[in-house]
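Of the protein chains in this complex, all but one are displayed in their positions.
So, subunit A:
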Amino acid sequence: MDLKLDHHSEDRLTIVEVEGEIDVYTAPRLRELLIDLVNKGNFHLLVNMEKVDFLDSTGLGVLVGGLKRVRAHDGSLELVCTQERILKIFRITGLTKVFGIYASVEEAKEAHGSDK
């Protein structure tokens, strides 16, 4: 399955919807989108990974790169993910300590305070 990307803004938060496989072939498209969003002043990103079928270390590298970019602007990059097979790779690499990971977009928005 290919990678589908979409995004929209809710208050200060930009929600990035990702669907499909994030691997060495498709990850550059996600990297370009994240760079573009940051360049346009979107510094609080929430990446919804609920429809991601596959994620490898290339994809993790892109997410870490995005996090570094937003942090340079005092921003945030957080994730929505409940799939065990995706969460496992975050645990193996210790990245659960680096990313805020939420069970739903609503939960992330609440924690972020963007809906206040």
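Note that contacts are C-beta pairs under 8 Å (C-beta built on N, C-alpha and C of every residue); 3 or more make two chains touch, one makes a residue touch a chain; residues count from 1.
The rule is short, and it goes like this: contacts and distances are computed from a predicted model.
Participant: Looking at UniProt, which of "DNA-binding response regulator", "Branched-chain amino acid ABC transporter permease", "Cysteine desulfurase" or "Anti-sigma regulatory factor" names the chain we cannot see?
Facilitator: The chain we cannot see is, by its UniProt record, "Anti-sigma regulatory factor".
Participant: With respect to the chain omitted from the figure, which of A:L33, A:V47, A:L60 or A:A108 is a touching residue?
Facilitator: A:L60
Participant: I need the residue numbers on subunit A that touch the omitted chain, in ascending order.
Facilitator: For subunit A, the residues touching the absent chain are 21, 23-25, 31, 54, 56-58, 60-62, 64-65, 67-68, 71, 85, 89, 92-95, 98.
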